[in-house]
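Only one structure is covered here, and it is reproduced in the block below.
One protein chain is absent from this view; the other protein chains keep their places.
Presenting chain A:
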Amino acid sequence: MASSSPILRQLGCFRSLLKPQPQPQPLLQSPLNRRALSTVYSTRPTPKPLPENLPEQFIKQLPLHLRPKDPKVRRPIPPPPPSPCTKCKDPVAAVEEAQLAVLDPTGERRALFDYRRSPRSVKPGDIVRVTFKNGDPFNGVCLSIRLRGLDTSFLLRNHLTRVGVEMAIKVYSPNVESVEIVQRAQKRKRRARLFYMRDPKHDMGTVENIVTNYIRQKRALSGKKRAPVKGRK
């Protein structure tokens, strides 16, 4: 029996194949097989019109959505509140402008770094000296200028004690006391961002000697002006 039963099972399979397939029946004939009685499809009932000349008190008893609509009665729609967009078209720009007016009232800094507009601005490749409010200076080659409105910054690179140091300084930072151009780039750089100058092949090395020369010259020039002041004392 144990050996014959799988054969029999297979035969049963064949039998099921040989059985006449149940004919597909139209849905409506056997709703019980397919759906519960409650879900038998029925068309949406058309709303019956309210009887004419219904007394007022009956209408009042009806829920709101069933009452006949009176075209005369309309709920007053209040006007929309004035949009803030109309008052201030670009609030971010307005804030930025207000901040710039505080941080850079003369517009000098802006002219010094807006290299697209002002020709005498700092350009990539220039040697720049920045003095901070706390007194320490930072000199370096300007690698890039990032024009972003209030967040405008510039990247300086220098070598201090034979270690490369980079500093990205915000142009409008109140910590920045002064920005001077020590030396212009000899030739106009063909790139806006001179990150290739980080590679040893293109690295300028330290710019300290150029800056000290510049400071000495500046002192010599301004020393003449200072001399009479000292004389008075």
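In the analysis below, a contact is a pair of C-beta atoms (placed from the backbone, for glycine too) under 8 Å apart; a residue touches a chain by one contact, two chains touch by 3 or more; residues count from 1.
As a convention for this text, contacts and distances are computed from a predicted model.
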Task = Out of "DNA replication complex GINS protein PSF3", "Multifunctional methyltransferase subunit TRM112-like protein", "Signal peptidase complex subunit 2" or "Large ribosomal subunit protein uL14m", flag the one the UniProt entry gives for the chain missing from this complex.
result = "Large ribosomal subunit protein uL14m"
Note = By the document's definition of touch, the residue of A:112, A:128, A:145 or A:169 touching the omitted chain is A:169
Ask   = Where does chain A touch the missing chain, residue by residue?
value = 138, 151, 153, 160-170, 173-175, 198
